[in-house]
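Notes for the one structure printed next.
Omission of a single protein chain aside, the complex is shown with its protein chains in their original locations.
Note that the chains are named A and B in the order they appear, and that numbering of residues resets to 1 at the start of each chain.
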Amino acid sequence: MLDGVRSGAAAATASAGSMVSRDWTQKYGLLILAVLLLLVLPLSLGVFRLGLAAKYLSLAFCAVGIVLIWGYGGILSLGQGVFFGLGSYMMAMFLKLESTSADSSAQALSSFFGSNLPDFMVWNSVEMLPWWWEPFHSVWFTLPAILLLPPLLAFMLAYANFRKRVGGVYFSIITLSLSAIMSIVIIGQQGVTGGVNGINDFRTFLGINLDTDEAKRGMYFITCGLLLLCVAAGSFILRSRLGKVLVAIRDREDRVRFSGYDPALFKAFIFAVAALFSSIGGAMFTVQVGLASPSLVGIQPSVEMVIYAAVGGRLSLIGAVYGAVLVGSAKTFFSENFVQYWLYFVGGLFIFVVMLLPDGLAGLLGRVRARLAVKRAPTSAPTQPERPIGETGIAK
Amino acid sequence: MNLDMLAMQAFTGLSIFTMLMLMALGLAIVFGLMGVINMAHGELMAMGAYCSYGTALLFEKYFPGLMDVYLFVGIALAFVVTSIFGYLLERGLIRFLYRRPLDTLLATWGVSLVLQQFYRQFINAKEVEVPTVSWLHGAWQISEGVSFSLSRIFIIGLAILTAALVYLLLFRTRWGMRIRAVTQNRQMAGAAGINTTKVDAYTFALGCGLAGIAGSSFTMLASTGPTTGQQYIVDTFITVVFGGVESLLGTIFSAFIIGQMESWFEYVMSGSMARASILLLVIVVLYFRPNGLFATKVRR
Partner (left out) sequence: MSELILSVEDLTVSFDGFKAVDGLNFYVEKDELRCVIGPNGAGKTTLLDMICGKTKPSAGAVRFKNYNLLNMIEYQITRVGVGRKFQTPSVYEDLTVFENLEISDPRKRGILGSLFFKREQDLLGKIDQVAAQIFLAEVLRHKAGRLSHGQKQWLEIGMLLMQDPELLLLDEPVAGMSAREREQTAELLNRISKGRSIVVIEHDMAFVRLIAHKVTVLHQGKLLAEGSMDQVQSDERVIDVYLGH
């Protein structure tokens, strides 16, 4: 009897169960994605298209983060653009300072200003490099800042709010406001941020010329590598106990307190992780596209990032990547051919996905898989029964 | 700062307050009473504005002698058109998403995008201006340094009138009672014979209609374009949330406070920094009072 009981728990562990379930498409999903990104795309696309793919892959970082916080954490953030923007602008500041110090015309003026000033500052009659630009001269500051600053801010913001039990909708509106604020401030302070045009016109990264084809290919591979790393990290988190607690918080936050956990801590943590991913995405975006712009920081782009995750499937990390690339490609397609239909498409997509496909393409795939599995083995292993198991008590 | 400036600032504050209140009332009803987050609220305001625009064009062409009254027709038309649209939206989309507020948010965001493009494609990609009726031209000159724009005075009046009507509707009519019953206890209201689906549709339509009125009246102050709605949405949400979602009175107070803040902030700093500061300030206040300033004590 004891053996039977022991095997119960052991058997239960064998199937890690619940939502991140094992199945060949999931087990090899990451591998398939890796092959697609690292082999298939580079071999079949020219440099220009590869660059476009790289652009959408940078946005995919945000989508992956959104899957973590929304699908599994129940937090709908409409402000991932803030963290994307932080990473993007920090990288841009570094690159701009680097290219300015190499720029002869800036050097000529530097004796007058005291240091090399980026061109847009000169055009805006800014006389001195703001103090908060200074540290970005150094790559040893910039890279760690990109990895540490946004998650730290995200954690503090989220923990402060969740400790106070700020509800889901309120928090979403707060994130919405923050992306609006950041966009307003960037555009308004154009002297020190480049304003609505953003920061652009930088050529090199640590001396490496960014305009060459090799550089572009190299950056593509780095982006893919980092993205796959993020997906793997997200997967690890979800499969750990932390992931289970997160799902419990999503479904029954109050109850989780009585299991001895501090939900605010867990929610803030996963929010910080998503911020980290978005920041990396932003930095890679800037390096590849050569631009940091407020048009990727405000409300519109932040909400658009949610649709990438929704299309892919809010419960699927890998789906988020496909979602971002698919929607991104659609955007390119529309902007090249039918400019005026893009908003109809994306608006319709929001409505369609929310109403008819709430689990996105990944959910669709799951349903197809289940249908095929039933067809393949109608009489073999018992499928889990739909009705509740066990003695049904006399109704209350 | 002399008395004149004080008067002007106060007036500006009052004007912004009433505008915010007009914008936020519709949203407060929909969000506060029904728990529905309508991200297309701004575009509904734009719809109302375009109705005014259309009415003005119509009158200019066919009833030039009656131009002076086109404003009233425009506002009435805006209300009717936006409430009908709201009714259809509720029946076609919102009612499927009642227990999923975050999904409603996303779906209505989709609607807002579609509307924006619709405006851009079928009305005008550029901003359009609406002619002011002759009797609202200019300002009321109180003294040499103080003049109150007549259009703004009209809007203040309209906003107060609308708020009063909404209050009467909600608290003094049978329909209002039904609405409040359904929002407070849906099951009981249904068991008492109230047609909850009808009430939902009409409440949502009312909220949208109010947005239409707001948008239509704002044409007197600014031009309207496809992205005008986007500019209003954050402020409107913030006003509602700041005041406490459950409380319409809270929304009104919140609009007042934010209106005054905006007036004074803009006096001191540039427009964009003023806006950013106010949003930030509201977020900070929300940290201390997560349910808004005037939230009733939540029974736990």
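Observations on the model:
Just so it is clear, contacts are C-beta pairs under 8 Å (C-beta built on N, C-alpha and C of every residue); 3 or more make two chains touch, one makes a residue touch a chain.
Please read these numbers as outputs of a predicted model, since none were measured by experiment.
In the complete assembly, the contact with the undisplayed chain comes from A:242, out of A:152, A:192, A:242 or A:289.
Although one chain is not drawn, the whole complex shows that of A:49, A:252 or A:371 it is A:252 that touches it. Contact with the omitted chain, checked across A:269, A:285, A:322 or A:342, is made by A:269. Residue positions on subunit A in contact with the hidden chain: 4-6, 8-13, 15, 17-19, 237, 240-242, 244-245, 247-248, 251-252, 254-255, 257-263, 265-266, 269, 384, 388-396, in rising order.
We adopt the following convention: only the chains that are shown with their structure count from here on.
Looking at the complex, you find that subunit B touches subunit A at residues 37, 93, 96-97, 101-103, 105-107, 109-117, 120-121, 230, 233-234, 237-238, 241, 270-273, 275-276, 279-280, 282-283, 286-287, 290.
Contact residues of subunit A toward subunit B in the complex are 70, 76, 160-161, 164-170, 172-174, 176-178, 180-181, 184-185, 187-188, 299-300, 303, 306-307, 310, 340-344, 346-355, 358.
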